[in-house]
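For this view, one protein chain was removed and the others were kept in their places.
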Amino acid sequence: MINLRNDYCGVCHPKILEALCSKSKNTYVGYGLDNESIEAENKIKMLINNPNASVYFTVGGTSTNKIVIAHALKSYGAVIACDSGHINVHETGAIEATGHKVITVPNVNGKLIAKDVEELIKGHPDFHMVKPGIVYISNATEYGTVYTKSELISLSNVCKKYKLYFYIDGARLGCALTSKVCDYTIEEMASLCDAFYIGGTKNGLILGEALVVTNETLNEDIRYAIKCHGGMYAKGFVNGIMFNELFSNNLFFEIAKNENKLAEKLYNELSKLGVKFLFKQETNQIFPIFDNSLISELEKEISFEVWSSNEDSTTIRFVTSFLTTDEDVNKVIHLIKNIKQN
Amino acid sequence: MINLRNDYCGVCHPKILEALCSKSKNTYVGYGLDNESIEAENKIKMLINNPNASVYFTVGGTSTNKIVIAHALKSYGAVIACDSGHINVHETGAIEATGHKVITVPNVNGKLIAKDVEELIKGHPDFHMVKPGIVYISNATEYGTVYTKSELISLSNVCKKYKLYFYIDGARLGCALTSKVCDYTIEEMASLCDAFYIGGTKNGLILGEALVVTNETLNEDIRYAIKCHGGMYAKGFVNGIMFNELFSNNLFFEIAKNENKLAEKLYNELSKLGVKFLFKQETNQIFPIFDNSLISELEKEISFEVWSSNEDSTTIRFVTSFLTTDEDVNKVIHLIKNIKQN
Amino acid sequence: MINLRNDYCGVCHPKILEALCSKSKNTYVGYGLDNESIEAENKIKMLINNPNASVYFTVGGTSTNKIVIAHALKSYGAVIACDSGHINVHETGAIEATGHKVITVPNVNGKLIAKDVEELIKGHPDFHMVKPGIVYISNATEYGTVYTKSELISLSNVCKKYKLYFYIDGARLGCALTSKVCDYTIEEMASLCDAFYIGGTKNGLILGEALVVTNETLNEDIRYAIKCHGGMYAKGFVNGIMFNELFSNNLFFEIAKNENKLAEKLYNELSKLGVKFLFKQETNQIFPIFDNSLISELEKEISFEVWSSNEDSTTIRFVTSFLTTDEDVNKVIHLIKNIKQN
Partner (left out) sequence: MINLRNDYCGVCHPKILEALCSKSKNTYVGYGLDNESIEAENKIKMLINNPNASVYFTVGGTSTNKIVIAHALKSYGAVIACDSGHINVHETGAIEATGHKVITVPNVNGKLIAKDVEELIKGHPDFHMVKPGIVYISNATEYGTVYTKSELISLSNVCKKYKLYFYIDGARLGCALTSKVCDYTIEEMASLCDAFYIGGTKNGLILGEALVVTNETLNEDIRYAIKCHGGMYAKGFVNGIMFNELFSNNLFFEIAKNENKLAEKLYNELSKLGVKFLFKQETNQIFPIFDNSLISELEKEISFEVWSSNEDSTTIRFVTSFLTTDEDVNKVIHLIKNIKQN
């Protein structure tokens, strides 16, 4: 069985495990105040070329989103997202559980568009409605697409114009930054927003996200929010060790680049076989559409998620991970070729 | 430097790391629905001899407490704890952040006493006050003490009488169950409460707690609460692998028993040297009291936490962990002997 | 200046004021446990022919919505509404502030349609998304429309099928029930839902809503929720006196019927003058559309709210209240006739 179900399907990248093994006799202070965490933080600050940024290592994406959004908003504040945003759909009301409304506009290829944000803000003029206080996007998006530099600049400008924070959920940031369509560096992206997180869980770590806060007002007392919202990791140094390794020898980008490359190969070869897709491939998630009759055949050999279906066809999701090999991809192409020819 | 600061000071127990390494090429489904998690769940259900229990592997203690308490209570419901309870002191308002009041009575040696619970309930007779809905205790307590069977039975009976849930925070449950003063098995304890968690973070794992729910009403839909309150771990199988190993070959109890034994030795030998303690030693935490003048000497060789201090003396906390060795303990004894003699 | 801005523009109906004056020397117990409240409750229970119902007099609509929805839901539960629902738009995130997501579908003439509810529920299959637990509608709707019996039955059936509560915001229930298009009694409506409130604030009272709960499970301990969510009125007997009067001599229905009649006259006469409307008139709110150039003329003589506007035309809202007279309506018709002729 070939696993294309998701990118959090294996323990962790061998290099990460090696780092943990090599440091498993050491003792550290807790709660992310250890030297490994400090070293990892410094690497990330170098990477984004911002010595004034702060970095916190948290335990998961939903939890990190809760922390940032709850920390950014007054009690009547709202977060703006597109309707397909992870916080709006797949976090079981985690944001609302902190007391805040998620207000949405329709996505365009999984993305939030600046002019829609501006209209939404204008439609919230007084105290009878929530007050928008932060804009949330995922990059890469839930549909595997990547924001362009110009789109990020537009969003950043709208946020500045209306004094909203701009926050980027980077659960799959590695794949976004190493995408062939990405026209900016992490440094450039970091300079356009107030906070973002670098996903570790979906990029080869056992768990963990690196929350980067560049806005000093937003940064104030944020450790309280991390603890209060259940995202404080007693063994923070484990995250420190892992992120320290992830940002050594370019590992973070290597893992993501390889995933993208394999997804691209899958996309190109399946396209040649006549397979249609819901979106163009930009990162490690692709959404091929098959006749309903073929799905059960695919399920015999490949593990994947069903995205949506109608009477005739079913859209599924293939995700490449740090465990996916070129051989896996070849097998999948071969399998689908055979299925389609029968 | 000898580390007696806490029991979450190292990556994880060698056996756990070995298990992770040996399974690091596998792929798994996410969110705790994998076979490793199921196997670990079954081991725990066997251990407590309750096939109807449910087990969920979560990411941390504060987060687990949020989940259970928020899930147990209606919006105006309150949790009863003693004043030294972790949820009341050291969780940065995490319970209140879910909308619920923590109502407290003074602790007796770190414990909540049944008759105080009953009086507190009687003092909340109508809708002008919160409605108590769940009782929270930590076992072992924050002071290293262990509930007796008779104390647990009394608490359980009060809860049944007034229809409250009874929940045990087992961050250091291993040390409680292997304490020389413990007069019950985990099966007996499990039968007295509605839910408890078995702490992994403080018992040799990289992270993770096993939330065990024996009350079926409380169990309903609890996975929603886990996700909503930020405690859902995408790579749940990592917890599965670790707990699976922890409950093989008695490892869980071995780790704890050894910690207790080392703490007891420290306690006994230091007592012989005339050192006084805040509480009797029952588990892996001891609280020796030193003249203020000796503290800086101790700090040169030992890493520990200061618990409290007055003009003359300072109470500190020594915690043994899975990394503590007999040699460490001997060194500490020797060091203190020397310091006291000078 | 003629006031057609809203139906909460005057102190209260003369009969209500008279009742308050006549009882202003009496003393009562607080918090709605007085005889006036009990008498008013009994009248409402007779009216809906349900001796097992419970009635609570609360201080406002938003507050009442918070109470019912927060009381109905577990922490991860969500309320379903149509996008134009008051809780989704004009309550400044009051529902989310209790921790719950409002999930929406597009309205059809201001209404929530049963089949959309069913689809929405089906689209929320597991613990990665919120769990729908209650359905919210406003009757009359925010657009002045009224649910038909058949629509209510369909919604009620979907709720029963999926075990959701069904709750009706009756801020303008009087106008709904006395609408020419209404094909059911309050008794029939009450039998189809689990809770609803009878609006007093918009139906001639100084303030106050009567929350009617017919579902016994939902009813349990709801006074705690009323207090916790800030809706407990110390001088509950004032509400008791007012609702007692409102449900004497048919006053509740008389006020509403007269408002509807005046709105209908306005609608019919303006239609004859060629005025178009956003919706058909069914209750006391109508939404005439005027050329932008006419708006400033209207504003000189009439107080009203602007609903929406585009380059050419502006939709405004006229609302009749217990203070509106036939003379007012004639003046408005005359005025618009003149304006349109110039």
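Brief remarks follow.
Letters are used for the chains, namely A, B and C, taken in the order the chains are written, and counting of residues starts over at 1 for each.
One rule holds in what follows: a residue touches a chain if its C-beta (ideal position, glycine included) is under 8 Å from a C-beta of that chain, and two chains touch if they have at least 3 such contacts.
These numbers were taken from a predicted model, which means no experiment stands behind them.
Among the residues C:K74, C:H124, C:R172 or C:H229, only C:H229 touches the chain that is left out of the figure. Remark: the omitted chain is touched by one listed residue; of C:N157, C:S191 or C:S303 this is C:S303.
Only one residue from C:A97, C:I113 or C:A195 touches the chain missing from this view: C:A97.
By the touch definition given at the top, chain C reaches the unshown chain through residues 3, 5-6, 8-12, 14, 17, 20-21, 23-30, 59-63, 66, 91-94, 97-98, 201-202, 206-207, 224, 227-235, 237-238, 241, 303, 321, 323. Contact residues of chain B toward the unshown chain are 75-78, 89-93, 96-102, 127-131. Think of the hidden chain as still there; on chain A it touches residues 31, 70-71, 74-76, 98-99, 127-128, 130-131, 221, 223-229, 232.
Criterion: only the chains that are shown with their structure count from here on.
Distance from the chain A centre to the chain C centre is 42 Å, each centre being the mean of its Cα atoms. Mean C-alpha positions place chain A and chain B at a centre distance of 33 Å.
Chain C has residues 75-76, 98-99, 127-128, 130-131 in contact with two or more other chains.
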